[in-house]
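All protein chains but one are shown in place.
Letters A and B name the chains as they come in the text, with residue numbers starting at 1 for each one.
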Amino acid sequence: MRVSFRINGDLVAVDVEPRLHLGDCLRDVLSLTGTHLGCEHGACGACTVIVDGAAVRACLMLTVQVEGASVITVEGLLSDEALSPLQTAFRKHHALQCGFCTPGMLTTAHALLTEEPDADVDRIRSALSGNLCRCTGYIPIVEAVLEARAAYRKANKP
Amino acid sequence: MPVLAFRLATPSLLVDLRRLPGLGNIAVGDDGLRLGALVRWRDIEDDQRLAAAHPLLRAAIAHVAHYQVRNRGTVGGSLAHADPAAELPGVAVTCEGEITLFGPAGSRTIRAGDFFTGPLSTLRQPDEIVTELHLPKWPSHRRWAFRKYARREGDFALAGILLFYDEDRQGAVSNAHVGVIGACPRPHRLTGVETLLNGHAIDDGLIRQAAATAAEEVDPPDDLHADAAYRRGLAATLIERGLRAAAQHGSA
Partner (left out) sequence: MIGTNRYIGSPVERIEDLRFLRGRGQFVGDLKRETMLHAAILRSPVAHGLVATIDSTAALAKTGVRAVITAKDIGAVPRIPLRLLPLPGTERFLQPVIAADRVRYVGEPVAIVLADSPALAEDGAGVIALDIEQLPPVPDRHASGRREILLFEEAGTNAAMIFTGVKGDANAAFREADCVRRERFAVQRYTALPMEPRGLLADWDAAQGRMTVLGAAKVPFFNRDTLAAMLGLSPAQVDLIENDVGGGFGARGEFYPEDFLIPFAARHVGRPVRWLEDRREHLTAMNHAREADCEVEIACRSDGTILGLRGEVFVDLGAYVRTNGLIAPRTLAQCLTGPYRVQNVQMTSTALLTNKTPSGTYRAPGRYEGSFFCERLIELAALDLGIDSAEMRRKNLIGAADMPYRLPRLEPPGASMKCCTGSWRRPSNRSASVRRPTGVSNV
């Protein structure tokens, strides 16, 4: 089936089996391997991408379901080589070790802070509760997201 | 999708309902609340009218799964899937909701209490789709509570309770509705607890009795996550906490 959608701002058209889930499409058809597959049944959050502004699990969507939609992956979180404020905060707070859960953490945090730049620590922890990490113990991730809020607040001001 | 990923089901045809018109509305009216099958949890969370129009629904939905799943999960999907620990079926049954189905023979409406027949089983025929959930109108002075217990945020409930009641002119409980999820093969009302509560004023003694009655009335499974005795205990504790919260604050 032919599916066309926007990926990180660019219009693409792919020809895929209907059963191909979005995560596999991004990784294997579009070679955007930043989105990771940790469980393929919606439990771990490593595959989180942003579809039409909402953080979703790429393993729980079939590719055909993003027809006409706008998809943002971790690769699309910045448009040039510099790290975004969120990514900079992650690096500063050592919010990653093996790096496997990191793309999902970034996309979830980005979606959350874009809508709710004033999210408090409880809200952040709640929104990130669907993203598992086996390395960091989560605290540095939460601290990084808290620090990144300032940049999203600034971005929201007209 | 996990069912497909695990190859537990291998359908040869999947139909995307996304483009069916008219199934994505939330209508608040004099006859209550109507949720189209394509309404997502996120839509419910974002709809400010629901804070007053159906606070129990709103409270329950906030506990569904995780942030990312709440962006996608739907009313129709949850009702059709009928997980015994799921929140929306619990709301539907506790609030005496009605579920509308549509198929080749036309439309039919089934009471939520009859719709769920067992774990992952409903009266929906294979050639029907869920189109709407209707919940009766919610009066403003109603007392209510939602309590769920899971080991981690986002897990399915090991046990969850939903309850509401109104007060008659003497301040006694009337119209009590108490429902359970997670500690049972399908969501159902605890009519023994309801009978116990109706006509009486809420006090410590009544709350404790209600909790004990709940423990006896539920019929929980033994499984990997908890044995039956544990779930009975949970149900009792949650009933107690829910009733206390409802009595003190009116809502919780």
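Note that in this section a contact is a pair of C-beta atoms (placed from the backbone, for glycine too) under 8 Å apart; a residue touches a chain by one contact, two chains touch by 3 or more.
Every value quoted in this text rests on a predicted model; they were computed, and no experiment measured them.
Within the whole complex, the absent chain has one touching residue among A:Val14, A:Val51, A:Leu96 or A:Val145, and that is A:Leu96.
Residues touching the missing chain, restricted to chain B, are 6-7 (touch as defined at the top).
Within the entire complex, the positions of chain A that touch the omitted partner chain are 17, 19-20, 24, 27, 32-41, 44, 46, 73-75, 78, 83, 87, 90-92, 94, 96-103, 106, 132-135.
Keep this in mind: only the chains that are shown with their structure count from here on.
Interface of chain B with chain A (complex): residues 1-2, 4-6, 14, 16, 18, 42, 65-69, 71-72, 152-154. Residue ranges of chain A in contact with chain B, taken from their complex: 18-19, 21, 40-42, 45, 48, 54-57, 59-62, 64-65, 108, 112, 126-130.
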